[in-house]
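Notes follow once the structure below has been shown.
What you see is the complex with one protein chain gone and the rest in place.
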Amino acid sequence: MGVKVALVVFFMFFVLCSPFPVKRPQHAPCKHLVLFFHDIIYNGSNAANATSAIVAAPEGANLTKLASQFHFGNIVVFDDPVTLDNNLHSNQVGRAQGSYIYDTKNTFTAWLGFTFVLNSTDHRGTITLAGADPTLKKTRDVSVIGGTGDFFMHRGIATIMTDAFEGQVYFRLRVDVKFYECW
Amino acid sequence: MGVKVALVVFFMFFVLCSPFPVKRPQHAPCKHLVLFFHDIIYNGSNAANATSAIVAAPEGANLTKLASQFHFGNIVVFDDPVTLDNNLHSNQVGRAQGSYIYDTKNTFTAWLGFTFVLNSTDHRGTITLAGADPTLKKTRDVSVIGGTGDFFMHRGIATIMTDAFEGQVYFRLRVDVKFYECW
Partner (left out) sequence: MGVKVALVVFFMFFVLCSPFPVKRPQHAPCKHLVLFFHDIIYNGSNAANATSAIVAAPEGANLTKLASQFHFGNIVVFDDPVTLDNNLHSNQVGRAQGSYIYDTKNTFTAWLGFTFVLNSTDHRGTITLAGADPTLKKTRDVSVIGGTGDFFMHRGIATIMTDAFEGQVYFRLRVDVKFYECW
């Protein structure tokens, strides 16, 4: 009888222990979102459409053209529309707001610090990301460092893919937001 | 008898499981602080008093006046005094150090990345925040992404309120720092 109880309790343990908070040893996400965001960099002549702007540049560079040397030293501030698919004109579910910093002289890498501010019928809240983005790699993982609202206290990993780009003015990112710590 | 043991164990489980670390399913904060900080932006003539400065701006803007178009593209670096009440001249308990980035062209929003560096008899340590701040909203939630010292490994949510502002030079923020993960 005691053994049976022990077994039940042992089983109970594994069933019950993980949900405070929901952390999975197997590393399956407790929540998963796919978001696209669309960045149109101001180039001196597209003020009406631009969603981002170069605001800092290294010596000798200007603010209407990404710097030579892999844009090293450019800081770009953005407020980009977020959609659920790869169409810039789809219904917006929120904005991606923050900055990226080109930080390497011999290849394309950026440091991202930004927040998805979601405001749709399905999701209301913020998701904040930070990390290195080696933009030439097919997929790159960035840390999800916090959330609010529907994403209260969440943490996770965002896998970023460049979905499209046109010259140095437009690019679109697909972001798989996988939460591993949900509350 | 076995059933009784199972019940006791079940109860024990709920009592004991949550404190490793202190995470509450009910989402009551495990620690709560209210801090005020005071930002005086350098405008070209207030060097002695200013606690912050515009250090980046979009094309066509300068560094002594917040940019038009809702300050879009301005990066402001700050080292602001922190007090426990809304009086700029109250005893300082620390500094708020970091930057905010105005990131929207059609309303006021900023991206915050900064740290409360507290150094008082009550609190010694740092609290780091990051996230989107839609500054026109009465209250807005930003993620508390880390802490050190008395706030070792803490995480939480900071609810920010604009407590006062004077023109484009002074503003005061009230920050309710609610930790939900304490160590």
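Lettered A and B in written order, each chain numbered from 1.
FYI, a residue touches a chain if its C-beta (ideal position, glycine included) is under 8 Å from a C-beta of that chain, and two chains touch if they have at least 3 such contacts.
This one's a predicted model, so the numbers in the text were calculated from it and none came from an experiment.
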item: Hidden-chain contact residue, picked from the options B:33, B:110 or B:130; value: B:130
item: Contacts of chain B with the absent chain, listed as residue ranges; value: 1-2, 4-5, 8-9, 12-13, 16-17, 20-21, 42, 44, 53-56, 62-64, 75, 77-79, 95, 97-99, 113-115, 117, 126, 128, 130, 145-149, 152-153, 183
item: Touch list for chain A against the chain that is not drawn; value: 1-3, 5-6, 9-10, 13, 17-18, 23, 25, 27, 55-59, 72-75, 101-105, 109, 111, 113, 130-132, 134, 141-145, 155-157, 180-181
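In this section, only the chains that are shown with their structure count from here on.
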item: Distance from chain B to chain A - Cα centre to Cα centre, in angstrom; value: 21
